[in-house]
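Of the protein chains in this complex, all but one are displayed in their positions.
What follows is chain A.
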């Protein structure tokens, strides 16, 4: 929890800044509408956190979100009765893609950066091939309810957040961090590294599915819906002080990082800064967050040697 403090302070400052420009933000409706808009990114950040803290990456979540939305529209095609079966199918699809990512990374020993980069390309290529750039079909009203109605979106977010926190407090969370900190030490002390990482990737896939459901609901069908989301999610996690390479950082801080990023974008918009600057800001934030972490660490923690049990023992 101590590690989450700096990001929570930054978040509080940004929220206060938004409230000064836009007093409506202080009303429940205004704040909840912000939370609703941030919900998909927060959920993605929670999923990304699980993977990053175990020392890996998932770059495929953005294109997975696009796949989820495009597939949902095609299968539902405006038919209300199809909503629930398709929702279930979408979760299974996310689960499956995450499982493949995890299996290739752990069993075939392909670095996850490459695995998920490949998966990102495979998925975006497949979407393009299937739709030709113009998705077909339409989402049902019941499907869109999750993203459009603030109550449902916030509820989904709360459920995911609570589940993520409980998961990290359980045995699974501790072993996950142990693996990210020192894989061999964890393995030698009896952690089933492969299985734990598989679960982390699978959950990241599921988080992309849930984010896709919210985003599709929010704005409808689009073949660009997931563009750049993987980098936003990674930026959010890094912003939360989670160390790339794994082993350190909390899921609360990662989700707070996502809220902070979204608050930053909202603030830029309120001050009338061009949308084109969004990427620049994101890049600066990403570098600054990592740099800040690197500068601070030597004073707080003893230097760590990671990934090599011999060097430690």
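Everything that follows uses one rule, which is that a contact is a pair of C-beta atoms (placed from the backbone, for glycine too) under 8 Å apart; a residue touches a chain by one contact, two chains touch by 3 or more; residues count from 1.
The rule is simple: contacts and distances are computed from a predicted model.
The chain absent from the displayed complex carries the UniProt protein name "Monosaccharide ABC transporter substrate-binding protein, CUT2 family", chosen from "cytochrome-c oxidase", "Monosaccharide ABC transporter substrate-binding protein, CUT2 family", "2-oxoisovalerate dehydrogenase subunit alpha" or "Phosphoribosylformylglycinamidine synthase subunit PurQ". Listed residues A:44, A:59, A:123 or A:255: the one in touch with the omitted chain is A:59.
When the full complex is taken into account, the listed residue touching the unshown chain is A:135, out of A:47, A:102, A:135 or A:173.
On the side of chain A, touch with the chain left out of the figure occurs at residues 21-22, 24-25, 30, 33, 37, 55-57, 59, 111-113, 117, 128, 132-138, 148, 183, 215, 218-222, 224-225, 227-228, 231, 234, 244-246, 266, 269-270, 272, 274-276, 279, 282-283, 286-287, 290, 306-307.
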